[in-house]
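Moving on to chain A:
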Amino acid sequence: MISLWTALLFIILAPFIGGLVSGIDRKVTARMQGRVGPPILQPFYDVGKLFEKENLVVTTTQNFYVLSYLVFIIVSGALFFAGGDMLLVIFAFTLAHIFLVLGGYASYSPYSFIGAERELIQIIAYEPMIILTAVGMYMVAGSFFVSDIAASSLPLIMYLPGVFIGFLMVLTIKLRKSPFDLSTSHHAHQELVKGVTTEFTGPSLAKIEIAHWYENVFLLGVIFLFFAFSIPLALAALVIAYLLEILIDNTFSRVKWQFTLRSAWIIAGMLGLVNLAVLYYLAGGLLP
Partner candidate 1 sequence: MKIEEQTTTEIEVANLIGKVQAYRSGGYRLVQVTCSKVGDLFEINYSFEKDLRFENVRIIIDPDTEVPSISGMYWGAFVYENEMHDLFGVQVKGMNVDFHGNFIRTAVPYPFRTQVFKGEGPCHDRS
Partner candidate 2 sequence: MSRQIVMPFGPQHPVLPEPIHLDLVLEDETVVDAIPSIGYIHRGLETLVTKREFPEYVYIAERTCGICSFIHGMTYCQGIEQVMDLEVPPRAHYLRTIWSEYSRIHSHLLWLGLFADSMGFENLFMNSWRLREFVLDVLEETTGGRVIQGSCKVGGVRRDISNGKLTAMAADLAGFEQKLSDLADVFLHDDSVKSRLVGVGNLSKTDAYDTGAVGPTGRGSGVAIDMRMTGYAAYGDLGFEPVVEKGGDCYARCAVRVRELFSSVEIIRMAIERIPDGEIEVKVKGNPEGEYFSRAEQPRGELVHYVKGDGTKHLVRSRIRTPTLTNVPPLVKMLQGCELADVPVIVLSIDPCIGCMER
């Protein structure tokens, strides 16, 4: 059931895909703002640069948390692409983020501390929806294993439209896009400087960046699952979903944490749950 090959492929390819996606993201964003924007390969230059820099720390334990964050993001992504249990993937994913949060706490600096608190708020905002997504997939495909869900011939999106929209919403949080990038921000403004990543420099920051790439590929993988019955459609959906995220990023101001939490929960509760309930009772229980 678990395929080591795809996992290995993910571990090797994801940084490239993730970096490229992030480069395209920056280019498209710049174009939307009427700018030329950086080269597509800019994220790779950035990370390369960061590895060339000195590592400044407040406490050396930071290195440990960052490394753990990266490792467990890779583990959860690899598990996902290996076709593992969706819930386990989510739990590993949460574990990874807890490491990032702890890294923020460790330095005892006001900005990273508050960033860590906000990162936690984000986690509690998106986690229910992600779990409901997994549950929805289970209800349609009859298994928590990604390999089974991907192999399912049923079009998940038809059964789970509400869950899909809910997932897109939390995707905005996860991709650290405005209006929900509370805990850290790519362009570093506003109240928290760089939030949870404030105290990470050079190689540590590069690791966080790479972890983001892995994470983004993993999240795109989840979107893919919704359309897994048709590969071309799935690819199109990926592109559209990502462009939509960029568009949202560019058309909203940042909201406050209260709104983030409430809206994420309400959407998870309304769209996700109602979708699942309808599915559950109309289909007379589980589908297969």
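Per the selection procedure, all candidates are chains of the complex that A comes from, given by their letters.
In the analysis below, contacts are C-beta pairs under 8 Å (C-beta built on N, C-alpha and C of every residue); 3 or more make two chains touch, one makes a residue touch a chain; residues count from 1.
Quick caveat, the model's predicted, so the values are computed rather than measured.
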Quick check: counting C-beta contacts as defined, which of 1 or 2 touches chain A in this complex?
2
If you look only at chain A, which of its residues touch candidate 2 in the complex?
29, 32-35, 110-111, 113-114, 178-179, 181, 185, 187-191, 193, 250-257, 259
